[in-house]
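As you look at this complex, bear in mind that one protein chain is not there, while each of the others sits in place.
So, chain A:
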Amino acid sequence: MSSSRIEILNDGGLRHDARRPYELRSTSFQLNTHPTAEGSSTVTQGLTTVQVSIFGPREPRQRSQASHDKAIINVEVGVVPWAQGGGGIKRVRGDKRLQEIGASIRQTFEPVIMTHLYPRSEITINVQVLSADGGILPTSINATTLALISSGISILDYITSISIGLYLKQPLLDLSFLEEQDLPNLIISCLTNSNKITLAQMETRLHIDRFEEMLNLGLEACKVLKIEMELIVKEQTEKIVERMNVKSIISSNASGMNIDE
């Protein structure tokens, strides 16, 4: 009997989009994609594209919320109506689901941004989802990390995030929309150098024996993403150094300084 539902894993061990179970979707990272923001980035993972713009540190819009010893972080998430198929006139920002995603992003980054360096100020993170095929939260977190780096706000470490699902004892990485709906899934985000986790979110049922395996797999995947992100950041920094002509100035001074990575 043929069913119209997609096969999560077919006989050849491939998922519905022809990926292997541990294969991540094709990713692209771009920095400085917003013309007026202090820091911005656009991250595409598979068919999910998210653009994050960062404004700050700046005067808080609401003085009452200012904190005397650290910066406050505001996150706002908006989607385009066509983000996940569908379309037409519907709520694009401010609804419960988006507010929850915003709150998760804020909780993920609050321990990582060095807020004590920016007292009495506000950092605003605006997330715009341009197309979604599963993994809005992981992609938004990855994009926010890059946007923070692009804006020059001090952070402790790269935060990368991934979703992990489980299909009959086989964990799957980087879920698409169809897989997210059908499988128990776990979203984690971690500080890649120190292996600490700042977000672990799961809203489905999962057997406790499987949890550790999935968690470790997710940590490995986060490290891989971090390596890719770092390549882009270094490439961008090299361009800036070149434009500033810093290399030639330093080499013309016989000071023996090396440009450190």
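As a convention for this text, contacts are C-beta pairs under 8 Å (C-beta built on N, C-alpha and C of every residue); 3 or more make two chains touch, one makes a residue touch a chain; residues count from 1.
Heads up, the rule we're going with is that contacts and distances are computed from a predicted model.
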Among "Ribosomal RNA-processing protein 42", "WD repeat-containing protein 82", "UDP-arabinopyranose mutase 5" or "AP complex subunit sigma", the UniProt name of the subunit that does not appear here: "Ribosomal RNA-processing protein 42"
Given A:R20, A:R61, A:R97 or A:K234, the correct residue touching the omitted chain is A:R61
Option touching the unshown chain, where A:T27, A:S41, A:S104 or A:T124 are the choices: A:T124
Selected residue (touches chain absent from view) among A:S53, A:S140, A:T160 or A:N185: A:S53
What is the set of chain A residues that contact the non-displayed chain in the whole complex? 34-37, 51, 53, 55, 61, 76, 78, 80-82, 85-89, 92-93, 124, 126, 128, 130-131
